[in-house]
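Here it is, the structure in full.
Of the protein chains in this complex, one is absent; all others appear in place.
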């Protein structure tokens, strides 16, 4: 099966004055349709930079990124093959929603990039209402401003915005890192359900091992711009090969030594 | 008991609202003990910490309760007594290592200034001890680091410096407010270990504020679980994490993806955290509780032994015996 | 020590606080801002109803009554050709407030647009624009305004133009700085990933969000602009007599200061009160809106 997204030999170098900084170096991986691919690493590992290159925010210095076989970057120009096909949900819902816009305007914003006919069809009132209810908000929330919502609700708004164009591929960049544990559970459940219902493919970027293990099929561990280990989630968790992966796993505070101990 | 908080309530006044941030909070910390205060945002855990240090904002006031430290009530202290207590008796480590240090003062000077204040020695001698204290928090080449500015250090290094600052007196109680939340997991691990070792060596008690149950499991002997400004459950780490009694604690553990099977939905808490301006008459958690009883909405539960006869494990829930 | 604890700890409560508008609450709590508001309203009403309040005409010459002392008939006395100074001050208020607001709002709009566009796209054009602004800012403001007004010819329009030119760079810099910060905000990045065209992002996201510091600056600048117009008038580079412009009135009146103290004193007082009104309000609004000044 052909991969939906393929990243081949991608590097990213930032230059600031005389300093050069290699954020990503020679990264390869591929995501097949319908899977959730996890990208894990600590701060400065280059995982977020990769997310930016996939979504068109930063051009790679070298290497290619293809989506359905077509190259996404043509030099420094991003080829938006089909507007609305690929969407992103960011980490901080505090900053990812424009504080001066009402929820309705926020959610329908991605439609502005679509051709007029499609915009009208996808932006119909029924679809909007169905979507907002589906992510767990109420229709009368549409007229409110982001500051009137809690962190979890804001992230639901961000998810609704990402889904309004009916994308097939969604990049989730630390979508629950800014949320409380109980709220995180709600959002993760929602993301799981939506994926099943809409046949989505996820690129899930996170620093949280537990979240990656729970959400993803396959994963890549990044350290200092390189992928040090890649494979199925269960294999990596049970049998880590790379020493850095092992350190990561052993640093994770364990709630219980054995999970059978719990009596909920 | 080193620290005993009894029936502490704190209100914030803003505009014309009154926000009850803490509602009759009681717990205690013994000498040499590490106690975890666990809760989500808005649970009042940071407010509790700031109350102990007398650093609450002007618009906050303590409406009831007492905080007794080594037998004396902190709330009746004069401003001057507070100032001599801070740092010397009770130290504090804040969450953000990036902003907690003075940006244009060298590390050594920041430490020396504090040591100079607490130990009544010359500044020069204080500086020498400052360098030594950097070595104690396992910083390599402490002389060099002492001459650096905070922006030249990594997050983990900075948090070590913050810990060295807080431990410089050394205090008998260290309050650590989410000390590792801003750090990477691998560094978090080291910093927690460091705190644990230092506390053990000096006999310092630690009040560790965190939202992370994993951190609690790693370092704490006892846990206090807070929700919406109240203590809902308390006990030894073993008791609370292995046989949680309050529905909120149960949900908190169940919501963690750490233990969940892939494909199985996580145990989520429905609804939103309550409006702290209008506290319900009954249990604060009742509106979101999956097993609430009629009485839960009418009457406020109090902390009572979770299992009859238990001195340590206490829970504030009407349904604890069901 | 700040609102940090309050912010994180009482978020759910603050979220639904809709009963009282915090802006007006804070304005009401600050006596200085209230004073400014009162001053401005007073001047505005007096200037609007000038014909109803004063029986005199602002430019009508009445030689027999020249240099009349302040009295029940002429509250602020009369000038060297017998015009009622109070009346001239009332009509002058229309001019000063109107010109001050027009110049600053004009400079604010132009400067914000240039700054937002320049900052958003960056690159060479941005560098060029910023250097140009540096050059304008390399002149002390009043000196440049004087030079421009002097070369273009002394009249009110040129004075306004000169003041607008010296004010624009302030807004370009302000809007550019805001834009650079906003460009890093996730909601702008999100819009980029959706494929929204740049100009639309500028109009939808950048400018609305950059507006509050601009508005603060505008309020603070109006007071200054009123003074600048008057200063140019005083130096003979602005409105020309017999226009009842405050600065021009003082320009003639100060020669009579030692004998007829009221002549330059009252227009100056009016100038002070008007400028003070705007500055007090501007300062108050900044204290409320500017998160930097508002933390403690």
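Going in written order, the chains are labelled A, B and C, and every chain counts its residues from 1.
Rule of thumb we're sticking to: a contact is a pair of C-beta atoms (placed from the backbone, for glycine too) under 8 Å apart; a residue touches a chain by one contact, two chains touch by 3 or more.
Keep in mind that, in the parts below, contacts and distances are computed from a predicted model.
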Out of "proton-translocating NAD(P)(+) transhydrogenase", "Heme exporter protein B", "Cysteine desulfurase IscS" or "Peptide ABC transporter permease", flag the one the UniProt entry gives for the chain missing from this complex. "Peptide ABC transporter permease"
The chain left out touches which of the shown chains? B, C
Check each of C:43, C:117, C:148 or C:218 against the chain that is not shown and name the one that touches it. C:148
Among C:118, C:179 or C:231, single out the residue that touches the unshown chain. C:231
What is the set of chain C residues that contact the non-displayed chain in the whole complex? 1-2, 4, 30-32, 131-132, 134-136, 138-144, 146-148, 150-153, 223-224, 227, 230-231, 234-237, 247, 250, 254, 257-258, 261, 264-265, 268-269, 271-272, 275-276, 279-280, 283, 290, 292-293, 295-296
Across the whole complex, the chain not displayed is touched by chain B residues 53, 55, 83-88, 91-92, 94, 96, 99-105, 113-114, 117-118, 149, 151, 162, 165-166, 168-169
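By our rule, only the chains that are shown with their structure count from here on.
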Sites on chain C at which at least two other chains make contact: 11-12, 16
Touching at least two other chains at once: which residues of chain A meet that condition? 150
Within their complex, state which residues of chain A touch chain C. 55-57, 80, 83-84, 86-88, 90-92, 95-101, 109-110, 112-113, 147-150, 158, 161, 165
Chain A touches which residues of chain C in the complex? 11-12, 15-16, 185-187, 189-196, 200, 204-205, 208-209
Using the touch definition up top, name the residues of chain B that touch chain A in the complex. 40-41, 155, 184-186, 188-189, 192, 211-215, 217-218, 241-244, 250-260, 262-263, 265-269, 272-273
